[in-house]
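A protein chain is absent from this complex, but the other protein chains hold their places.
Chain nomenclature is as follows: A and B, assigned in order of appearance, with residue numbering initiated at 1 for each chain independently.
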Amino acid sequence: MLTLLAVVAASAPWLAPADPFTLSGEALAAPSRGHPFGTDDLGRDVYTAVIHGAWSSLMVGVVSAAAATAIGLIVGGFAAIRAGAVDHLLMRFTEFAQAVPRFFLVVVIVSLFGGHLWLVIAAIALTAWPATARIFRAQVLNTLGRDFVLAARACGSSDARILLRHVLPLTAGVIAAQVSYQVGGAILSEAGLSFLGLGDPRVMTWGTLLGAAHQTVSEAWWVALFPGLALTLTVLGCNLLGDALLPRGIVSKR
Amino acid sequence: MTADATMMRWVLGRLLVAMPVVLGVTTLTFALIHLAPGDPIYLLAGDGGSPAYYEDMRAKYGLDRPLLEQFLRYIRAVAMGDLGYSFMFQSPVLRLLLDHAAASLLLGFAALALGSTIGFGAAVLCVITQSRVLDAVLRGSATLAYAAPVFWTGQIFILIAAVKLGWLPVGGISTARETLDGADWLLDVARHLVLPAMTLALPLAAVIARVSRASLIEGMGEAYVLATYARGLSRLRVIGRHVIPNALVPVTALIGQHAADIVAGAALTEALFGWPGVGYLVLHASLHRDYPLVTGAFILISTSVVLFNALSDAAIAWLDPRIRLQ
Partner (left out) sequence: MNPRPAPHLWIVAVVICLSPAACSDASRPTTPATTTLVVSQGGDPGALNPAVTTSGNTHPVTDQMFNGLVGLDEQLNPIPELAERWEIEDNGATYRFHLRRDVRWHDGETFTSADVKFTFEEALLKYHSRTRAALEGLLTRIDTPDPHTAVMHLARPYGPLLQRLDVVEASIIPKHQYAGHDLLSGEPTRRPIGTGPFRFVGYTPGDRLVLERNPDYFRQGLPGVDRLVFRILPNPVTAVAALENGEVDYIGSVPGPDVARLRASPAIAVVPSTGGSGGSVCQDVLIPNVTRPPFNNLHVRRAFAHALDRRFIVERVYFNQGQPATGPISHLLAWAYTPEVRQYPHDVRNADRLLDAGGFRRNANGERFGVTFTHASNHHRLGQVLREQLKAVGIRLDLEVLDFNAQVEKVFVKKSFDLGLASFCNGADPEIGVRRVYVSSNIGPFPFSNGAGYRNPRIDALFDEAASVVDRADRREHYLAIQRLLAEEVPYFWLIDSEGLRAHRRAFTGFRLWTGAFAETVRLAAPTGE
């Protein structure tokens, strides 16, 4: 299901050749032949907007999730391997990062510094890594007792190497699942920001469409329905993917 | 030491750890706000003034002191319980936050109650009836409900219930025209609460349904359950007295884990419905550079989250004797 989405996003230039920002129709026209999803309040085609929005929403989701995961892996991994004081310090830091009201922090950052795309991505990533860190640390602690790890240590492998070559492949399932969930979460976070009007206005994302739709929802239901549907289906896909990636025996935490 | 005393110590220990966290949050917010471009004086004072005027106003609001001094004064004030004075509202921050917190808590608890009842209840139903169809429907709708963004489902609800059918109000917390009191007011607020609570409850119900289902199934298979069957107790009694309470444990843990998401969802719901809660307040405050309000809100929220986590951990320990004895 997610592959379908990826295909759609990649093929956006062909599926919807028009520039989504062109003002091609009357304002607020109902779905019709020329405009299968109708038009928004400036006369832009909703269908085109939704298709192009796929690319930006996905991009933000994937990049921030990747960044968050990377940070989380590093922090969690090192905490588990080094143990002792380092672990304690890193874990307290993680707790602190989790106590900060995540959503509001992102809102504050974006509203203060402006809605540039990279800033949005950075803000989301910086607030989403603690969950990954915790999970990875637990996983690492689990595998540390295994024989081959002890063997690797005896050979003199560095910590980083052990993490990379031995632990990571074992925990790949859980990590991959986590990444999937993160992508879904990041997409939702970005959509929430755009909905509030804080996202990058040069980029058309689904959240922006929904935010603009709120004003006119009583007149033009189509401007709200389609982007929202797209969002839901995408996040759904991510969650399903995550569930599928989990190794058997672990109950999904979602 | 008795088990209860150990737990008390443990809870207190958690609270102590919370202090540096809150301090850290305050510092972070303060730094962020002052690093950001833009000078709040132009929003505070009027437009069209002269440079001398703005200098005077800056001095009046204490914005011209060096940053460190502003920060230290602030910390000292907070320690004494004074969270400052809101620029926008021209009234004490703490009072503003508490007033709005009431609305947020109302929404939060209503959504929580609704969500957990529906979610847990649906899971219990599934387990009791052991129907395959029901099970599939539950899993499917839960996954869908969790993926949908709250500001979209809220919009749909508004569209259907308020605009097309006109049953319920579009937003706000109480009717604009009359100033009601007593029972009238309660009813009015309840009417306004329905849609936002439903919106916020949806993803909650989904999560709770899935986890409850899993832990209920697990619980049903436990040895002691089979043992009680052997003793001849009716199936319903067994489920009611044993399986369900044990299944509540992971549900409570889950709520604690998802606290951040709940807070985010609540803020978006408040923004959508114009529900005057803390989330709504923070959104407006950050847009208007209301430093004292934003920082104060952050302190309040992070303190509550930390407290809530500690309390929910304690609740879990209380519910599950196995954990307590560790």
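Everything that follows uses one rule, which is that contacts are C-beta pairs under 8 Å (C-beta built on N, C-alpha and C of every residue); 3 or more make two chains touch, one makes a residue touch a chain.
None of the values given here were measured: they were computed from a predicted structure.
For the chain left out of this panel, the touching residue among B:D82, B:D135, B:D188 or B:E218 is B:D188.
When the omitted chain is restored, the residue from B:V124, B:V207 or B:A267 that touches it is B:V124. Against the chain not shown here, chain A presents residues 21-23, 27-28, 41-43, 111-112, 114-115, 197-198, 200-202, 214-220. Summarising the interface, chain B meets the missing chain with residues 36-40, 42-43, 45-51, 53-54, 56-57, 60, 85, 88-91, 96, 99-100, 110, 113-114, 117-118, 120-122, 124-125, 128, 162-163, 166-181, 184, 187-188, 190-191, 194, 273-274, 276, 281, 284, 287, 289.
Following the convention adopted for this analysis, only the chains that are shown with their structure count from here on.
The touching residues of chain B, when paired with chain A in their complex, are 17-18, 20-22, 24-25, 28-29, 32-33, 35-38, 143-144, 146-149, 151-153, 155-156, 158-159, 163, 207, 210-211, 214, 254, 257, 260-261, 263-264, 267-268, 271-272, 279, 282-283, 286-287, 289, 294, 297-298, 301-302, 305-306. Looking at the complex, you find that chain A touches chain B at residues 92, 95-96, 98-105, 107-109, 111-114, 184-185, 188-189, 191-192, 195-196, 207, 210, 213-214, 217-218, 221, 224-225, 227-228, 231-236, 238-240, 251-254.
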